[in-house]
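For this depiction, one protein chain was excluded, whereas all remaining protein chains were kept in their positions.
A, B and C label the chains in the order they appear, each numbered from 1.
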Amino acid sequence: MAIEGTTEVRQKRIRLGMVGGGSGAFIGAVHRMAARLDDHFELVAGALSSTPEKAKASGAELGLDPSRSYSDFKEMAIREAKLKNGIEAVAIVTPNHVHYEAAREFLKRGIHVICDKPLTSTLSDAKKLKKLADESDALFVLTHNYTGYPMVRQAREMIANGDIGAVRLVQMEYPQDWLTENIESSGQKQAAWRTDPSKSGAGGSTGDIGTHAYNLGAFVSGLELEELAADLDSFVEGRALDDNAHVMMRFKEKNGQRAKGLLWCSQVAPGHENGLMVRVYGTKGGLEWTQKDPNYLWYTPFGEPKRLITRNGAGSGPAAARVSRIPSGHPEGYLEGFANIYTEAARAIFAKRNGEAVDPAVIYPTIDDGMKGMVFVDACVQSSKQNGAWIKV
Amino acid sequence: MAIEGTTEVRQKRIRLGMVGGGSGAFIGAVHRMAARLDDHFELVAGALSSTPEKAKASGAELGLDPSRSYSDFKEMAIREAKLKNGIEAVAIVTPNHVHYEAAREFLKRGIHVICDKPLTSTLSDAKKLKKLADESDALFVLTHNYTGYPMVRQAREMIANGDIGAVRLVQMEYPQDWLTENIESSGQKQAAWRTDPSKSGAGGSTGDIGTHAYNLGAFVSGLELEELAADLDSFVEGRALDDNAHVMMRFKEKNGQRAKGLLWCSQVAPGHENGLMVRVYGTKGGLEWTQKDPNYLWYTPFGEPKRLITRNGAGSGPAAARVSRIPSGHPEGYLEGFANIYTEAARAIFAKRNGEAVDPAVIYPTIDDGMKGMVFVDACVQSSKQNGAWIKV
Amino acid sequence: MAIEGTTEVRQKRIRLGMVGGGSGAFIGAVHRMAARLDDHFELVAGALSSTPEKAKASGAELGLDPSRSYSDFKEMAIREAKLKNGIEAVAIVTPNHVHYEAAREFLKRGIHVICDKPLTSTLSDAKKLKKLADESDALFVLTHNYTGYPMVRQAREMIANGDIGAVRLVQMEYPQDWLTENIESSGQKQAAWRTDPSKSGAGGSTGDIGTHAYNLGAFVSGLELEELAADLDSFVEGRALDDNAHVMMRFKEKNGQRAKGLLWCSQVAPGHENGLMVRVYGTKGGLEWTQKDPNYLWYTPFGEPKRLITRNGAGSGPAAARVSRIPSGHPEGYLEGFANIYTEAARAIFAKRNGEAVDPAVIYPTIDDGMKGMVFVDACVQSSKQNGAWIKV
Partner (left out) sequence: MAIEGTTEVRQKRIRLGMVGGGSGAFIGAVHRMAARLDDHFELVAGALSSTPEKAKASGAELGLDPSRSYSDFKEMAIREAKLKNGIEAVAIVTPNHVHYEAAREFLKRGIHVICDKPLTSTLSDAKKLKKLADESDALFVLTHNYTGYPMVRQAREMIANGDIGAVRLVQMEYPQDWLTENIESSGQKQAAWRTDPSKSGAGGSTGDIGTHAYNLGAFVSGLELEELAADLDSFVEGRALDDNAHVMMRFKEKNGQRAKGLLWCSQVAPGHENGLMVRVYGTKGGLEWTQKDPNYLWYTPFGEPKRLITRNGAGSGPAAARVSRIPSGHPEGYLEGFANIYTEAARAIFAKRNGEAVDPAVIYPTIDDGMKGMVFVDACVQSSKQNGAWIKV
């Protein structure tokens, strides 16, 4: 493939607010870059912190109009809903336990929600949020960002097209090493809330990264989980939540084919930074993708040599191309994948705004994907408590 | 490391017989090359086939004295035991169901046995063989050949030295793709006996390759399995034995540290030829080794960059060097690793012959490793039948 | 490294214009995304095409005020220079032969120039531009974008710190395959101008990608080229410019150490998309970086195992961190590297705007780097015409 540009079609930017993401937060900055990359959003309001001074300072850093820099997300929802040019969408980038209440305030006022995962910290919150989202006219977008990678889209399209036949196996893993030692007690902020059940919910590694791996496996394979058996551990002394999980899975039969899966997530595996990988094997071939080399997709048609499909290179199709910005051979990364979720959301929001139907090619993770993640965590915890009994989901 | 030779010390070659391994067999030829590489063995007798004409023809092909080319292993054992220069050792390279009876005949006559894995086709045969081997003065060597790879030895040594701290996780996998379709019914010979319970035993992929993965994980980590939970499948229509297995493991506590494991073996994963891999993670670091790139060992001391240790290169120690023949940067492969099992066996046999103690550095898989493999297969099958219940081993 | 955010400090956005980059252009869209990512620029004017209708349509697509959408860059320079809130900087993203005249109009009116590479299409234009840039108070930034990759910065810093001792060898390559066949005659737009001497200049692959490889080698090693010997080819029938070049290099002595280099660039090497790679070897170690895996830097301290340094992972230092946005293990790519050039430019422009000195840590390619690229191309062409004679630069 030679190098060719793509046309950017201009719509008036979506007015975006943000809850969480004040100074020093990691994921807030990621959401802002993702929102900015394709120029479909403009950040105009925020409740960037619940500490008023910090909220104010963070708003100033980001150039927000001080009158639209809030320290309370509910106040923000109420005020913005009344403004003539109030926000049309809000990004929720707080720790998990705040997701539900924040999302509720915006959804019920018809403001689209783009929410970080996992959906909530408890399954009961998730169910309430699901109800709210279903009833709301506003969109609910969950940033299971890895589904935005072009080669993940490519894999999904190939499987849907039957390129590997009927799926038999979905092998998922997401090892990390950053919690190998107890850094939460010495106050490392990202570690502290992620290992605290009151903020994270019932799942540690399962909630933080296991949901990503499971979501990716399901997204790519097109399969639905039926039941799972899990063995969870908290290897690090004094840690309340799981930091490693081994999960066996059984998927619902599809087109007469039953499939199995294996999922490993870990925060205590030295040598892995964000080793998310998904491998899918069917009756006619196999596909392998790993996040650290995201522009590659390995494809083996059974009985033929393994092929390395590159983003926008030969063999890469339209599902990848529509979420890709540059020619093959020039790598795209995490931010571009994340930005794709925002851009897909923008396409849906534009359609809403214009009273049009959303292009069926638009894909973003929904409240239902969020529910599945919560059910997965809950099932993992239950199964592990019952010594690995199979739990239907 | 610069390029330097090693000294070969000469002992009179060990007179070797072979059971199985006639024309067209894969593993027989491998054993012969392995035995020959370091020049410690000389093949002088064989019961290469149970079909007399084939046995005779195969013996002629290999240059055996016709009087020592047998079609019955028992006759061979009896005759060779009486010869002045009869065989000192026998390699048993038949399908699994023959291992027990063949090994018995030689062991009870004091002839050392080098036997292919898995140990036998049934657990009860295995127990009888274990008893025989324990009582015999002859050595019993099982060719879990992957333990012969220098970088596998290196990994084991590093873990024993505490380089990754206390082990928490042992992740094993051995995917293949050659049984993705039903080739056994069309008579493919290697597939036919491996998928036939009367020849292979109760385990399909678990017996053929799962035992290798488990053996490797245990060898490298130094851990003992306590219990496992397994989910086995026969994905291919009409196949009696498992062709895919997902196994969760719990190891016995060691030095106050409990550890967990995950094992995946498959014969239906397109894109994998012999994808044996073992990854071990501890409190202070991680190690990763994969058979397709056997001269590399990835080592991550926690908090430091990942290091690529190469066979005989910087960071590679004596455990690897003593089973390695050439300088770093020139790859060794499967045959060299297999030959190391033979050479370790030869060192033990020479010691026996000379009435000396075996050098404690000598390592080869024993009857006990074989028993563990049989117990593993049995536990996998039992657990799967009980819907993944944990089975103590 | 755990996951932590970085603080974005807000300055008023730089008002940016663009010359070239109308609908369907590849590199214009890249510049716009790069300018947007860190939110330091706002595109407010453009001469996006010299065809008035296309200029107008492209401006509308990008949301430009129609009064600031020009079809003539000179008119744009004149008008914008007079506007109260006229552009502060302009991005020039046209084919090479337009660079000089466009840059001239803005530089002489004190508008900062961010210009695509190579500098110009002729050496004489380059010299004139150099004079203008030296005399102007405005900044001149050349988008040798690969120098923006964090691990390229890391490599440069390590070499400057002496981590590989005195440099002996700099091996550069940039193979592509998109011009393996004659696609220019069938009107492929990107190919057409790149293979046309009147638009591209004297160098084909040497100018388009050889300059990148050379720039990268010099940037990372800190060495100055002394002379080169080149063998250029136009393998494809009917092609006027080189599509492959082999170049031997000799660098100026540094700290008593002379160094050599080898450079290969090609547009006819099937299997390579954008295979830019630089490898540097010194008296105490070696470093290897390749663009297709840009988040990795291979480092071998002589006599120790090879280490894989990852962006922001262990062993990655401040030079990489200051141009990196997200934690280790989440890949960044081409756009982020490109954006780093814009952000470094922004830092310099902010300093100018505020009457402050530019932070010495700020690095961007300058007019001098552009001159070196032009001299390199000229020397390659001369040397090749003289059958590979050494040409001093």
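A few comments on the model shown:
One rule holds in what follows: a residue touches a chain if its C-beta (ideal position, glycine included) is under 8 Å from a C-beta of that chain, and two chains touch if they have at least 3 such contacts.
What you are looking at is a predicted structure, and each value in this text was computed from that prediction instead of being measured.
Listed by label, the shown chains that the missing chain touches in the whole complex are A, B, C. Screening A:R79, A:K284, A:R307 or A:K352 against the full complex identifies A:R307 as the residue touching the chain left out. Considering the full assembly, C:S266 is the residue among C:T195, C:S266 or C:Q291 that touches the omitted chain. The chain omitted from view is touched by exactly one of C:S23, C:S71, C:T147 or C:N244, namely C:N244. Think of the hidden chain as still there; on chain B it touches residues 1-10, 23-30, 32-33, 36-39, 60-63, 176, 178, 183, 188-191, 272-275, 291-295, 310, 313, 325-336. Residue positions on chain C in contact with the hidden chain: 164, 168-169, 171, 177, 180-181, 229, 231, 233, 235, 244, 246, 248, 250, 260, 262, 264, 266, 268-272, 279, 281-286, 288, 298-302, 306, 387-388, 390, in rising order. Not every partner is drawn; the one left out touches chain A at residues 299, 303-310, 313-315.
By our rule, only the chains that are shown with their structure count from here on.
A turn of 180° superposes the CA atoms of chain A on those of chain C, with the angle given to the nearest 5. Taking the mean of all protein Cα atoms as the centre, the chain whose own Cα mean lies nearest is A.
Chain centres here are means of the Cα atoms, and by that rule the chain farthest away from chain C is B.
Centroids of chain A and chain B (each the mean of its C-alpha atoms) stand 43 Å apart.
Chain geometry summary: the mean Cα position of chain A and that of chain C are 34 Å apart. Each chain gets a centre from the mean of its Cα atoms; for chain B and chain C, those two points are 55 Å apart. In chain B, the residues that touch at least two other chains are 306.
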